[in-house]
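One protein chain is absent from this view; the other protein chains keep their places.
Note that the chains are named A, B and C in the order they appear, and that numbering of residues resets to 1 at the start of each chain.
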Amino acid sequence: MKCIMGIVPLSAGRITAVVDGVEHDLVGQAPEDIVDLGIVLVPEGRRLFPRLTVEENLLLGAYRRTARAAIARNLAFCFETFPMLAERRMQLAGSMSGGEQQMLTLARALMTAPRILLIDEPSVGLSPLLVIHIINQIRELKERYGLTVLMAEQNFHQAIRIADRGYVIVHGRIEYEGASREELSNNDLIRKLYMGL
Amino acid sequence: MEFPTALVLNAIIAGLLLGGFYAAVSVGISISFGMLDVVNIAHPAFIILGSYVAYIVNERMGLDPIAVSVVLSPLFFVLGLLLYRIYYLCFEKRGQESLRGLAFFFGILFITEVALVLIFGVDYRMVQTAYSETTWRLGPVDFPMRLVVPFLVSVTMVVGVQLFLTHTFFGRAVLAVAQDQLALRLMGVNPTRVKGLAFALSIATAGVAGAFLIVIQPVQPALGREYIGLVFAVCVLGGMGSIWGTLLGAFVLGIAESFTSTFFGPSWAPAVSFGLLLAALAFKPSGLLGR
Amino acid sequence: MSNRTFAAAAFTIALAIVVASRFIPNDYFFSAAYTVLQFIILATAWNILGGYTGYVNFGSAAFFAVGAYSTVFLYKALHPPLPVMILAGTLAAGVLGLAVGYLTLRMRGVFFAIATLALSVVLYTFVVNWDYVGGARGAYILQPREVPFGLRRYIHLLYSAMVLMTALALVVARAIETSFIGRGLAAIRDDELAAECAGVPTLRLKLFSATVSGALMGMAGTTFPFYLSYVEPSAAFNLSYAVNSIAMPLIGGMMSWVGPLIGAVLLGTVQQVVQVTISSAWNLLIVGVLLVLFVTLAPNGIMGWVDAWRRRRKR
Partner (left out) sequence: MNRLTTWFSAGLLALSLALAAPVHAQQPLKIGFGMSLTGPLAGNGKAALIAMQIWAEDVNAKGGILGRKVELVYYDDQTNPSTVPSIYNKLLDVDKVDLLVSGYGTNVIAPAMPIVMQRNMAFMGLFGLNVNSKFNYDRYFQIMPAGPEPAIGWTQGFFDTAMALAPKPQTIALVGADAEYPALALEGARAQAKRTGLKVVYDKTYPPNTVDFSPILRAIQATNPDLVFVASYPPDSAGMVRAANEVGLKTRMFGGGMVGPQFAALKTQLGPLLNGIVNYETFAPDVAGKFPFLDQFLAKYQGRAVKEGVDPLGFYLPPYAYAMMQVLEQSIKAVGALDQAKLADYMHTYEFDTFVGKVRFAKNGEWAVPRMLTVQYHGIAGNDLEQWMKPGHVTVLAPASYKTGAIMAPYHDNKK
């Protein structure tokens, strides 16, 4: 995912993205230019601006030009999806709990009005209950906005609940590819890897 | 020790007026040092440069120095852009900004100082303005225009900077840039560009503050050194990265200074101011309004 | 080379230099060398806290001035022999260093630097208002007419003392660098939290390093009143001490004791030469330009170059 965003240089291969019917070559582009295409990453480890308020964090999400146009609608949507954020809009992001921070990270990414959303390990450090909540929110986003979501997640069961397609990557190689939830869950490799069977 | 009302009132007003000026000289540091993590110790040198620019235009064309400085602040902005470019290429890009950046700005401080000496000589320079000798009196309280005009422009400028930083997309990016550059890039913001523009803004404020300085007191090229301690004191006392804090810190130091001067002996004023700073650093390192 | 051998060698060489210098007829050598040596001590001392430990001290001038003013005080109060004054000034500055060491508890990075700057202003104000040591008027410290050890002039004695003190400073710096203390300090510099977790006694090491650094800076200042005969606060607290003691290690290289030595010899000599050749505003310009050039082009100082060159040769 870091390769897609241009943060880590590519060692081999190609990355292209089709946005609005136009194909873009992403290799060699700066992260900020890739974001400008509508491809947004929700980074691992949250990476909020701890000494800014919740609201400021959200507004920063809407920095890019296309996002500014939709800022009111997106903000309203974020507060509706995560009512907790509306309550704490003046609180410093660094002073919130892990789950709250994860929600803010997600909300902030939504503020960029993404076409393709990349989510890196949304469940790290969260309680199982929160993981369910977050995954549900992601599903809602996906369905409501017609977003393309690419998610990397260790928590297989939660992830496949909302996935249209799945890839199992072992040691950096794609070991299995499935197109539906059933296909994914009834698979030897998965069983071996995740359930120790 | 007695505290007659008239003296106390005057001390407060004088302290506020002085604080307004201190805020103007420190707001740039609050941006560059407080928000961008660029330890620009040469900031006072650019203030002095601003003084001389205001001085020349005033002398040649008789224009008001403060108005001149506001009009010419884009020049300082461009200077700031250039300086940041060098700083970025030499230090930030290589990831070794802290100490070497500091030494770099020390060098810039000397170079600016010498350039001014070579061009203008070493004599003290002053300007005369339409309001330099006017004082309003409100009951027992004096409002010398020599300090009131810089105060008003300064507070306008500082509040303007604050509103700009909190109410624009660019401003919020400035606030965020020192906290997490990568995250900022993931929002589609180019942090280097943000830092460059913000640094340029800080130098532009130095240009304007320079005009205040020469309206208030005579200026010579090496005067900037006297302000190094002060600007950092205001910035840290108020709270890193907070413009309101800078304004508050400036007022606190201004009032502390004028009270010490009025009631205890002016000689102790620096010890009181910097003692306050030490105490703040020791007991509340985030400063008065630091986040 | 073990520290003991090094110390023996350093002092032998220092003594040799002292003896050899007796045949130099030119007093200019002594006063110029005095200034350069003084900067070697300051740079070496600064580097113990700044270079080894990573705490940037902006208040070198304050330590220097504490050394100088302790001499002024003792001169007025008791008039003891010179070695006593040197020792007392060193101790006094060491105590200040200990206090600064406690500042490192709460502050890191630039905050620490600003705190030392503030401390310097506060001390300056106290000295200005302390009439016994001359206050703002300054104090006259007369060089004794009789010079011991059969030396021709008092400046020769001051110079000789400076040479020995320089040797001491270098020995101390090298001993710290090569011992477990140096490794502990380096760990603090690289990552204080990790060092603490790894069992490095960070507080004790920081206090030690700040104390030694401060004491050595003060030591450099103890003979200053005799050198000038007249001390006033703005001379003793001169910004040039703070700037030079940072600039010299930067130019020379901060990782080892050799860096500050080279930096001080180089920059100090350039300043001396420029002062008597280009007598105008240009000499400040040269320091500024040197500083900018070195930090932009030789980020690890001269020793950085030397190391890179050595590595290339090995390969």
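Criterion: contacts are C-beta pairs under 8 Å (C-beta built on N, C-alpha and C of every residue); 3 or more make two chains touch, one makes a residue touch a chain.
Treat the numbers as computed from the prediction; the structure is a model and nothing was measured.
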item: Partner chains on view for the chain not depicted; value: B, C
item: Absent-chain contact - pick from B:Ile108, B:Ala204, B:Ala222 or B:Val252; value: B:Ala222
item: Residue among C:Ala33, C:Val56 or C:Ala113 that touches the chain left out of view; value: C:Ala33
item: Hidden partner chain, touching residue among C:Ser70, C:Thr90 or C:Thr125; value: C:Thr125
item: Hidden partner interface residues of subunit B, rising order; value: 4, 7, 10-11, 14-15, 17-18, 21, 117, 120-128, 132-133, 135, 137, 142, 144, 146-147, 216-218, 220, 222-223, 226, 257-259, 261-263, 265-267, 269-270
item: Interface residues of subunit C (partner: the chain not displayed); value: 1, 5-6, 9-10, 13, 17, 25-36, 125, 128-129, 135-138, 140, 142-143, 153-155, 170, 224, 227-230, 232-235, 238, 240, 258, 261-262, 265-266, 269, 272-273, 275-276, 279-281, 283-284
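Assume only the chains that are shown with their structure count from here on.
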item: Computed distance of Cα centres, subunit C from subunit B, in Å; value: 32
item: Distance from the mean Cα position of subunit B to that of subunit A, given in whole angstrom; value: 42
item: Complex interface listing, subunit C residues touching subunit B; value: 50, 56, 103, 106-107, 109-111, 113-115, 117-119, 121-122, 124-126, 128-129, 239, 243, 246-247, 250, 281-282, 284-285, 287-292, 294-296, 299
item: Parts of subunit A lying in touch with subunit B, wherever the complex brings them together; value: 5, 7, 30-32, 35-36, 40-41, 43, 47-52, 56, 59-64, 67-68, 92, 108-109, 112
item: Residues of subunit B touching subunit A in the complex; value: 166, 169, 172-173, 175-176, 179-180, 182-190, 241, 291
